[in-house]
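A single protein chain has been omitted from the complex, and every remaining protein chain is retained in its original position.
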Amino acid sequence: MKKKLALLLVAGMTMASVIGCGGNSAETTAPAADTTTDEAEAPAADTAADTADTADTADAATDEAEAPAASGELIKVGIINNDPNESSYRTANDADLKATFCEENGYDASFAYSLKNEEQINAAQQFIQDGVDYLLLSAADTSGWDSVLQDAQANGVRVILFDRTIDADPSLYEASIVSDMRAEGDKAVEWMKSQNLDEYNIIHIQGVMGSAAQIGRSDALTETAAAEGWNIVMEQTANWNAEEAQQIVQSVIDSGESFNVIYAENDNMAQGAVAALDSAGITHGVDGDVKIIGFDTNKFALEELLAGNWNYDGQCNPFQSSYINDIIKTLESGGTISEKTIIMDEKGFDAETITQEDVDTYGI
Amino acid sequence: MQNHKSGFSAFLGKLVRQQYFIPLTALVLLALFNLIADPAFFKISITTNSAGNAVLSGTPITILDYGSELAILAIGMTLVTSASKGQDISVGAAVAIAGSFILRMLCGGDSSSGTLHMPIICAFLLGCVVAMLFGAFNGVLVAFFKIQPMIATLILYTAGRSIAAWFNNNELPIIKDATFSYIGGFIPGIPIPTPFFIAVLCMVIITLVLRFTNLRLYTEAVGINENSARLNGLNPSAIKILSFVILGLCVAVVGLIKVSRVSSINYSVIAKDIEMDAILAVALGGNSLSGGKFNMATSVMGAYIIQFLTQTLYKYKVPSEALPAYKAVVVILLVVMSAPTVREYFSNLMKKIKVKEAA
Partner (left out) sequence: MILEKQEVDLGVSEDIVLKMRNIHKRFPGVYALQGVDFTLRRGEIHALMGENGAGKSTLIKVLTGVYTKDEGEISIEGKTVAIHSPQQAQNAGISTVYQEITLCPNLSVAENMYIGRTAGIRQNWKKVNADADKILQSLDIPAKATQQLSSCSIAVQQMVAIARAVDMDCKVLILDEPTSSLDEQEVAKLFKLMRDLKARGVGIIFVTHFLDQVYEVCDRITVMRDGQLVGEYVIEDLPRVQLVSKMLGKELNDMDDISGEYQTYERKEGEAPVFEAQGLASDSGIKPFDFHINKGEVNGFTGLLGSGRSECVRAIFGADRVTHGSVKMNGKPVKITKPIDAMRNGIAYLPEDRKVDGIVGDLSVRDNLILAAQVLKGFMKPFSKAEANKFADEYIKLLSIKTASADTPIKSLSGGNQQKVIVARWLLTHPEYLILDEPTRGIDVGTKTDIQKLVLKLASEGMSVTFISSELDEMLRTCSRLVVMRDLNVVGELTGADMNQSKVMSTIAGGEKKNAES
């Protein structure tokens, strides 16, 4: 028995080492030329898709790809982001950054991931010590960044914020590329208003309390509801979690209170809410009794819209890299940034008008 | 004479010392509170779900439904606590791993196909194997490397969700097959939620196992006195690993239910913090968190009580910001009640009452 186990172990280890070797040899033998062209094209295509309306950004990216070949000098960037496993938004965001900030585009990028502010600050200090040219930051927490950003400034490291803002003097960073969560919420609430329902009985499922997305999206609803006299049947946090959202909606169904709108602050929670409706036989979507609103344009969510099961989904654009790339380009060529805070274009999709093309383009 | 009276207080005194005392009291208090505040809390009605089946609906059903996952985990956690004198804090991450793996098996790497690539039962059994392997990993760290269980399982707690995401290349597979949703919902024609059936099945199995094997005796002996257990021919390491493997099995079952509920997964939040609730269920069941003797039934009761509490808080629309605080207060009350000193005080009080009655 023991011998068998040992044999298995040895076999496993040999396998692992073979695979390990295989991986290495593949890397070394891969023709360098191929990779360069592949990767150089990829971001260009990406950016074109992401910001469909601006043709020149796509050009800029292509220029960018050719530029370093001439100068031969890579721009060192340190990128501090949240854990890519946190959500599909983050996964898409990280993939987008990785595609843009690669060697082929003239960047020497290092990545650090953490959901904790202190760990992010440590990583920032490390990057400053390593002498990066740019520090790209998606902060876990809004506060606590002043001193490290002052260090950055003192060491000539330029800071660009993306995705999330921080409570620090704007002079400490070059630009901040953010989604306006409040605007996302306002857009969704505006859409709700446009539906002209006879009455509004809303279940409001919130994200993790205190997060920027929760605050922006909650405030939009709360304020409009007060102004319009909408009835909030239930307001509770499900911590971005589908099963918790399911339980919350279930508890409203159990209590017998009537409702006709579910405003879930992300797609996962909307998904959980819908699961609860299904098991209680309550119809939802375009032809249903309950309107479903979600956020973040996950692919599955847009498909639900397309199928008419949900009604509205607000975008939270994860593709900031082309914006950042533009800014770095401008700064490197000696230009100045006119607007510190750049708010990204974000869309809202209605089940009545969404197309398959939208799903493919914007689904993350 | 006052015989019946002192008999009653003797009975009360005995009750206080019973392991059932804490969970029962908690249950009765919660039930009384809800009964007085709003009897509709207990209303059960029959509705038709979107698949056209008649199903039971109402808060008690919801409690049985959502409490079941916790109850299943409490079974495994009770064994781990007893044998290893510590707790596994990686169960939430392990649920993510098991759930992700089951989805990966079902969708066969094509995250949006929605068709099943293998029978659900096969995917589940493979998920069980994976979850048990991860359980064994924790067990080996605890048994052979003598690492404190909480520290040993910290590894998987930290890495588990990334592993879960890696199984599916960080994509979100969605299963569109209707039968898959039966597991976390209702089987057509049966008006009771399937998770409750699964939990009952798990309870029956563990009861049979405890009845027809020496799992209880061995686990308790190792948890109480490892030296003595070894000198009586037991292998303490094997028994500790066994307890972690059984917990792994529970984790796989819960993973299946969780991913079936919404036919998908969110790696970072699925079963988040469920380990704390599972540990709390064990504590609420009056089991010592430092190992040794255990009572499976009270642990399971503890799990449903936690769900009862959650539903009560939802019912009374406790604001989101205050939710954790309310839970904490209730938890503190319950845990303090289970503290030996407090129980001692109560049983002394009972004795005093008895003396007064006798006088």
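Here the chain labels run A and B in written order, and each chain numbers its own residues starting at 1.
Methods note: a residue touches a chain if its C-beta (ideal position, glycine included) is under 8 Å from a C-beta of that chain, and two chains touch if they have at least 3 such contacts.
This structure is a prediction, so every number in the text was calculated from the model and none was measured.
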| item | value |
| --- | --- |
| Missing chain: touched chains present in the view | B |
| Listed residues B:T115, B:T179 or B:N232, member touching the removed chain | B:N232 |
| Missing-chain contacts mapped onto subunit B | 212-215, 217-218, 220-221, 224-225, 227-235, 292-293 |
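Note that in this section only the chains that are shown with their structure count from here on.
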| item | value |
| --- | --- |
| Computed distance of Cα centres, subunit B from subunit A, in Å | 34 |
| Contact set on subunit B toward subunit A in their complex | 40, 43, 47-52, 55, 57-59, 61-62, 65-66, 112, 161-162, 164-165, 170-172, 174, 181, 184-186, 193, 258, 261-264, 266-272, 310-311, 314-315, 317, 319-321, 323 |
| Residue numbers on subunit A that touch subunit B, as the complex places them | 83-88, 91, 206, 209, 234-237, 239-243, 246-248, 250-251, 253-256, 268, 271-272, 275, 277-283, 298-300 |
